[in-house]
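Heads up: the structure comes next, in C-alpha cells.
Omission of a single protein chain aside, the complex is shown with its protein chains in their original locations.
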Amino acid sequence: MITKTVSNAQEACHGIQDGMTLMLGGFGLCGIPENCITELVRRNIKDVTCISNNAGVDDFGLGLLLQKKQIRKMVSSYVGENAEFERQMLSGELEVELIPQGTLAQRCQAAQSGIPAFYTPAGYGTEVAEGKESREFNGKMHVMEHAFKADFAFIKAWKGDTAGNLIFKGTARNFNPNMCGAAKITVVEVEELVPTGDLDPNEIHIPGIFVQRIFQGIHYEKRIEQLTTRKKG
Amino acid sequence: MITKTVSNAQEACHGIQDGMTLMLGGFGLCGIPENCITELVRRNIKDVTCISNNAGVDDFGLGLLLQKKQIRKMVSSYVGENAEFERQMLSGELEVELIPQGTLAQRCQAAQSGIPAFYTPAGYGTEVAEGKESREFNGKMHVMEHAFKADFAFIKAWKGDTAGNLIFKGTARNFNPNMCGAAKITVVEVEELVPTGDLDPNEIHIPGIFVQRIFQGIHYEKRIEQLTTRKKG
Amino acid sequence: MALDKNQIAQRIAKEVKNGYYVNLGIGIPTLVANFVRNDIEVEFQSENGILGMGPFPYEGEEDPDLINAGKQTITALPGASFFDSAMSFSMIRGQHVDLTILGAMEVAQNGDIANWKIPGKMVKGMGGAMDLVASAENIIVAMMHTNKAGESKLLHQCTLPLTGVQCVKKIVTDLAVLEIKDYQFYLLERAPGVTVEEIKAATEGDLVVEGSIPEMQF
Partner (left out) sequence: MALDKNQIAQRIAKEVKNGYYVNLGIGIPTLVANFVRNDIEVEFQSENGILGMGPFPYEGEEDPDLINAGKQTITALPGASFFDSAMSFSMIRGQHVDLTILGAMEVAQNGDIANWKIPGKMVKGMGGAMDLVASAENIIVAMMHTNKAGESKLLHQCTLPLTGVQCVKKIVTDLAVLEIKDYQFYLLERAPGVTVEEIKAATEGDLVVEGSIPEMQF
C-alpha cells in the first residue's frame, strides 16, 4: 500500500500559501478539522478563500481565522452562528458567496469526480442563479453549476489507516467525504490512525487514493454548538 | 422505521409490465439480482429495455432473458461474454446502446440524485458522442450526458434490514448502490434480511429511503465467470 | 385565539402520513416531530446526514458527533443511517423525501417563498432550503401569519430575495391553513375562534374564501 502518513498538522500543511483556496469539512462545529485550523491560525496564512458549509462560531472553528482576518472570501451555505462574520460581511471586509447546501456538496463531489459541471434546480429564479446559465430539463428549470477548484482540502475523519483509507462517525461525516480528492492536496486528520489492514475493506467510506496526507490528530475539543437534552423518566 | 419487506421475488415484481425500462445491478455475474431475473423469466415480461453493465452469459444472468427474447434493447458498456447476445445484435433483433462504463454509472447516480444532466470527457470525439452536445471546460472537450429514466431497479445486496438499509459485499457492490433510487421502484434482494436496528448506522451503504421493496433471496448460485487461482507454495 | 407555535406544529403533524420521509426545518417545523401519531411509520431526515433521527439525548448522553441540521444534539433511532452531504441532497434533489416542512419570512400567492436574507440587515444564508424548495413536491410552510411589526407575510409578491419560485403549496400559520392554487391563497381552515374577517385582514395577498370555513381539528 502507498503510505500517506505525516507526523502532525504542521507537516500536513506544508506548501500552503497566502491567497489559496481551501476546502474545510464539517457542519457547524461537528466534524471540523480542528488541528488543521489551529495550524492555519498559527501560520497566519492570509487572504484565503474558504469553502466550508459554515463559518464556525466566534471563538472556535473557522471563527478563529475570521478573528485574525485571515479569510478574504467565504463560500458557504449558512453562516448564522457567528457575529464577527456578520460584522465583517456587512462592513464589506469579507467577501461572501452564499450558495445552496446541496449545490455546495455537489460542487465538491463534482470536483472529486472530474465532472466539470452539472445541472440542479436549486436556486433557479433566485439571486444565486444570477449570471449562471439556466436550462429546462423535463419541463423544469435548472441552473448549471461548476465543480470547485481548490488547492487544499482539510478533512476530519474518525479512523484512518496509513494508506489513507477513511471511516467517518455519525453526522461528523457531512461534507468531509465529498471534499476528499476535490482539491489538489487532501489533508486528513483522524482521531485514530491505525495500521494498514486494520480497517475492513467493506466498511471504508473513502479509499486512500483520494488522500495525500494523513495524521493522528490531538487534543480534540469537539465543542457542542447547541446542547439539547431531555430528562430521564 | 418504515417497513419495506415483501415475501419474495414474485411479490417484489408486482406492477412490472411489458415495454418497461429496467435497471439491473451487477458486474458480469457478480452481484446480480438472481431471484428477480428468474422471476422476470417466469413472468415472460416482453420488450423490456435493460440498463445493465453486462448482459450475463448464455445460460445465466440476463442471458436467460436474451434466450427467451424478452429484451428489446440493452444499454450496457461491455457485452463480450455472450454469444447469443452478439448474434441477436448483429442480426438486428436486439437494439444495443453501448456507452462508457463510467458514464453508465454516473447516469444512474444522476437519476438517484435528481441531477438531470452532467458533463464528462468520456467518449468525446467518438461515435458515442454523436448527436450529443459537447462543450469545452478547462480547455478540454466534454459531452453532456443525461440521467437515466427507469421504471424498476433490481438490486442485489448482501445484508439488508426491514427498513431497506443495505450493505453490499466486496466487488458485488459495483452498480447496485448507484441504481438504488434511480428508478421509480427499487426492488432489493438480499442474502441476509435482518431486523431493523441490527445494522450499524455508520456502516450502511444505502439508506432505506432509496428502496421501495426488499426481500430475502433464495438459492443463490453466484456463478463464477472466470475462475482464476494459483497453487499454494 | 391565534395558535401558539406548538399548536401550529400539532396541526401540521396531521399532514404527516404513514410511510413518509420528512425533512423538518429549523424553528416551528422541528416541533412537528413531537406531535406525529405514533401508530404510523415515519422517518425524519436531517440534511446534515442522518435518516431516522430520534429525540434529544438524555442529559449526559449527548454525542458531539451526532447533531441535526439545527446543530442540536440528537439521537439515532434503531434503523437509522448516516451518510455524507452529497448523498443527503441526493435524497432531497432526487425527490425521495416525501414532505418538507419549513419556515418562511414571506410567501407569495404564486408560491414563491423568501426565508434566507434581509438585504443590509440579516444574511444567515439559505442552508439547505433552496435545494429543498426547488425539489420537494410536497412543501408545507409553517409560520406566523404576520411579522413582528404586524405586517402580513402572505403577499401578492415577495419583497425579500427569493428562496424558491412557485413551490409552496400549503401554509399553516397561527391563524389559518391555506392552500396555494391558481396564483391565489385559498382559505381551508381557521384557528379555533379566529374569524374569516381576521384572516382576511391579516392577509395582503388575494384570499379566496369558498363556503363556510371550518375550524382546525387537532
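By letter and in written order, the chains are A, B and C; residue numbering begins at 1 in each of them.
Note that in this section contacts are C-beta pairs under 8 Å (C-beta built on N, C-alpha and C of every residue); 3 or more make two chains touch, one makes a residue touch a chain.
Quick caveat, the model's predicted, so the values are computed rather than measured.
Student: Which displayed chains make contact with the chain that has been left out?
Tutor: A, B
Student: Hey, which of B:120, B:165 or B:212 is the one touching the hidden chain?
Tutor: B:120
Student: Check the options B:43, B:146, B:169 or B:184 and report the residue that touches the missing chain.
Tutor: Result: among the candidates, B:169 touches the missing chain.
Student: List the residues of subunit B that touch the chain left out of this view.
Tutor: Where subunit B meets the chain not shown: residues 27-31, 53, 76-81, 86, 89-90, 96, 98-106, 108-109, 120-128, 158, 168-178, 205, 222-232.
Student: Could I get the residues of subunit A that touch the absent chain, sorted low to high?
Tutor: That gives, for subunit A, the contact residues 1-3, 111-115, 161-163, 165, 181, 196-197, 199, 201-202, 204, 207-210.
Methods note: only the chains that are shown with their structure count from here on.
Student: Is the chain-to-chain touch network here best called a line, a ring, a star, complete, or other?
Tutor: Topology of the interface graph: complete, with all chain pairs in contact.
Student: Please list the single chain whose C-alpha centre lies closest to the global protein C-alpha centre.
Tutor: A
Student: Take the average of all CA coordinates in subunit B, do the same for subunit C, and state the distance between these two points in whole angstrom.
Tutor: 36
Student: Could you state the distance in Å from the CA-based centre of subunit A to that of subunit B?
Tutor: The separation of the two C-alpha centroids amounts to 32 Å.
Student: Just how far, in Å, is the C-alpha centre of subunit C from the one of subunit A?
Tutor: 28
Student: Can you list every residue of subunit B that touches 2 or more other chains, as numbers and ranges?
Tutor: 113-115, 201-202
Student: Can you list the subunit C residues in contact with two or more other chains?
Tutor: Residues 50, 76, 82-83, 86, 89, 92-93, 135 of subunit C each touch two or more of the other chains.
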